[in-house]
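On to chain A.
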Amino acid sequence: MATRSDDLEFFRRVKLDLTGCIPSATDTRSFLQDTTSSKRAKLIDRLIASDAFAMHWTDRLSVMLLERQKLGKITDEEWREFLAKNLKGKPRWDVLAQEMVGATGQGDERPAMKFLGTTDHHVMTENVARLFLGMDLKCAKCHDHPSVNEWKQAHYWGLFSYLNQTKTATNSKDKQTYLVEGVAMKKVDFQSVFKTEKEITGPRLPGGKEVAIPMFEKGQEFEKPAADGLPAVPKFRPRELLARDLTSKNNTYFVRNGVNRIWYLMMGRGLVHPLDELHTQNPSSHPKLMELLMREFVAHEFDVKWFVREIALSESYQRSSRFPNGVKKMEVTRYRTAHPKAMTPEQLLNAVLKATGNEDWVTKLKATDNAEKFDQRGYFTGTNREMPPSFEEIRALFMLTYAEPAGTPEVDFIPGLNKALFLMNDRLIQDWLKPQKGNLIERLTKLETPKSIAEEMYLSMLARLPEADEIATIANYLERNNKRRAAALGDLAWALLTSTEFRLNH
Partner candidate 1 sequence: MNHIPHNHACGNTEHGVSRRQMLGTLGGTVGFGSLLQPGIAAEIKKQHKQVCLIWLDGGMSQYESWHPLPESKFGGPFRSIKTSIPGVHFSELVPETAKIAHKISVIRTMETKDPNHSTGVPRIQRGDPIDRGVTYPHLGSAVAKLLGPANPNLPPYLWIKPGNGGFIAKEAGFLGAQYGTLALGDGKPPIHIHRPDGVSAEVEAARNVLRLKANERFKAYRGASEIDAYETSYAMARQLMARKEIFDDSKMDPKDKERYGTHPLGRHILQARRLLEAGVRFIKVNSYHWDTHGDNFNMSQRLIPQVDRPFAALINDLEDRGMLDHTLVIVMSEFGRTPIINSRLGRDHWPDCWSIALAGCGIKRGAIIGETTEDGAFVNGEGYDIGHLFHTIFTVLGLNPRKTRYRIKGQKLAIAHDDCEPIKEVMQ
Partner candidate 2 sequence: MNTPVLDVKKAWVSRELKHDRQLFRAQFSPDGRFIAAGGQDKLVHVWELDGEKKKTFNSHKTWVSSLVFHPKAKRLFTADYLGVIHCWNYEAGGGPQWTVPTADQDNVRALIVTPDGRFLISGGDDATVKVWNTDNGKPVASLEGHKECIFSLAISPDGKHLVSGDLYGSVRQWGIGSWKFERELDAKILHTRLDNFIADVGGVRSLAFNKDSKLLAVGGMKEAKSNAFCPGKPTVLIFDWATGKQKTELRIKGKSDGPFNAMCFLEDGTLTGHTEILHSDSELTFWETDAPEPLHSIKNGSAYDLSLHPDGRQLLVTTYVSGGSSGNGARKRHREQYTPNSTNLKIFSLFSKSAAEKAGC
């Protein structure tokens, strides 16, 4: 079993996990010097209450739920505002899920409509199953799942049956798009590619009872008449029922999935992993813990912040990622050490800017009003030799390099050739390692001793103090490169920036 993380190991980790960025050298120094016994708990509370938490977790939940797709008519800004507002208050996972699955586009929760964005009912079915039930049912579209015994084709089509009346409609008055439902008239039939008989199902949750589709006399199906270009509202609205029943505390699949995903967001790995493989053949690494967490999550009304806090306070979370002496290998599911996590693309950009001390001026960069559109493709092929003129463009370049393509889950760490090349050779990075505008390198050029240089560098970049041999390496390098001191400082910083220690959240 690894020991508890030391203060700075913990500090960097929790700052990344809760606010999406590494700490500044100043903050690190303060935390180190703080002697209060409950400083970790206080820190956790402070961070969770901060706006930075809301912004960072908006990022994380958006990527998890939308997978960077440009869906539907809700803008990214509207969606983010909606999530951030929730995260600043008491964000309830069940309420959020209900708002997303049952979204009509009306009222304050309008941006929740973005989740079901595409009106492809198959995509909706798969997304709802995957993200809210932890079930990857794609393989169950054409037949019972070939390897997961408890996932049947009926599950897929039962869910589909809740969703296949949904469509978009535009209100002729306010010109906005809304999600509406048509009249559900019959069950859905399906047939396995391996069977000859057709089967049939109405709306039905996995493990639940089938919902009877009420038959109305013609003309009696509607609750509200059509108005302003929107169709009549039917009396029987299966998707509304889905939103309610899927997110009920009695739906163990939903609860388990919620627990698992939030655990993953903090720990880097689900108690069940992969996250869309929640079934008995792929049991949780800690079944008792899972049961306990599920009970508590329900008892605390699916409060995301409560759960995050609990995890952050736990011993498992606060364990060091260093192996005990002599140990060479550790099973990741045992949680006996903290498992290093990738930084998300957003975290990486924040961290690179903060570490190199360029955060302030770079985040304020704006393109001039009549500027030409920046040629992103040309940037990567070499025909565009310009620097990106705005922070938006810089962000876009980072996302193009580090984010998964739209529609792909971003869960595990996937290092890549092109990602390594970017961090090593990109001219932005190169520029940020030149002394300017009060950044790290500029500050370092003003310091005299290798020790002070090493401390400032390591605290800023790796959120820790340097060891003796590290100070010696720096001293050595600076001496050998005394005719190009600023550049040499850049080299030393480059080495830390491209190091594994920097890249990982450990």
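Definition applied: a contact is a pair of C-beta atoms (placed from the backbone, for glycine too) under 8 Å apart; a residue touches a chain by one contact, two chains touch by 3 or more; residues count from 1.
On how the list was made: all candidates are chains of the complex that A comes from, given by their letters.
The model shown is predicted, which means the values in this text are computed figures rather than measured ones.
K.L.:
Please state which of the candidates 1 or 2 is in contact with chain A in this complex.
P.N.:
Candidate touching chain A in this assembly: 1.
K.L.:
Tell me, which parts of chain A touch candidate 1 in their complex?
P.N.:
So the residues of chain A touching candidate 1 come out as 136, 138-142, 146-148, 193, 277, 281, 321-323, 328-330, 332, 337, 339-340, 342, 377, 379-382, 400, 404-405, 408, 413-422, 424-427, 429-430, 470, 473, 477, 487, 491-492, 494-496, 498-501, 503-504, 506.
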